[in-house]
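Every protein chain but one is kept in place in this view of the complex.
Moving on, here comes chain A:
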Amino acid sequence: MINQDDKLDLLRTLLLTDDRQLTESISKKISLLEETIREREKLSAKVSPIIKEELETFALNIPDQLGPVITQTLKKQIEESKDQVVEALYPILGKMIKKYISNEIKLLSENVDNATKDVFSGRAIKRKLKALFSGVKENEIILSNLAKAEVEQIFVIEKGSGILLGSYQTKETVDEDMISGMLTAIKAFVEDAFKETQHDLQSIEYDLYEIHLHSFHKYYIASAVSGTFTERLENELEDFNLEISQEISKRNIIYDRTKLENLLLDKFKSYKFTEE
């Protein structure tokens, strides 16, 4: 005989079997979810592909979605601080352009110069003749002349101490005694740093200037040249320096600044660099 309680149990079983199964299934799913969320790696494995996909879509859409905003922001910023932008960009761009142009002219000038080396020089008519005989276009010769080098300063500097013994310059510059000292310090530093090579520093390039250094026993001659410093000018400059050195020895005026500077002036006036 089944009692009242057993009857109720039987009835519960018959009526709630489906619900129980559903509850167990939900419970299992929740446990699995909890486990996935708790364990970083599992969560990452599930979420990463979704994030990656979203990011890829985002990256692809940046030009369309953010491009106009960025452009607008930049435009506004540049408009509002034009001076700062120009100030920041001008020196960089200016120098780059100047150097590029100078280098191109140098190349062009050297090519033209090589082609016309042995033809007699002159102005206007001579240049036309030069163009006629050399086959180089007159325009190119003019261009070459435009990039002509100019020896702007000559310093005779005592070796070691860096004391200026005499100078000649076509333009006003900063204190020449300081220039002599700094040139000597730079020369000394470079020669010390690479002393294994036993060579003297022969030139320093600075912006559009080339400072040519020619060493003698007690002193060295530094010549600042603007424009295109060709091999030909270098040879002429060395000849010029040798002539000066000979005169200095002959007249024994190395420590007489006035006489030395007069010599530099005379020599500079009488000597014609073909580049100039």
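By definition in this document, a residue touches a chain if its C-beta (ideal position, glycine included) is under 8 Å from a C-beta of that chain, and two chains touch if they have at least 3 such contacts; residues count from 1.
Note that contacts and distances are computed from a predicted model.
*Asks:* What does the UniProt entry say the missing chain is called, choosing from "NADH-quinone oxidoreductase subunit N", "ATPase", "GTP-binding protein" or "GntR family transcriptional regulator"?
*Replies:* The chain we cannot see is recorded in UniProt as "GTP-binding protein".
*Asks:* Using the touch definition from the top, which of A:A185, A:L242 or A:L265 touches the missing chain?
*Replies:* Counting the whole complex, the residue in contact with the absent chain is A:A185.
*Asks:* Which of these touches the unseen chain: A:S48, A:Q77, A:S161 or A:N235?
*Replies:* Candidates A:S48, A:Q77, A:S161 or A:N235; residue touching the omitted chain: A:S161.
*Asks:* Where does chain A touch the missing chain, residue by residue?
*Replies:* Output for chain A: 158-164, 175, 177-178, 181-182, 185, 188-189, 191-192.
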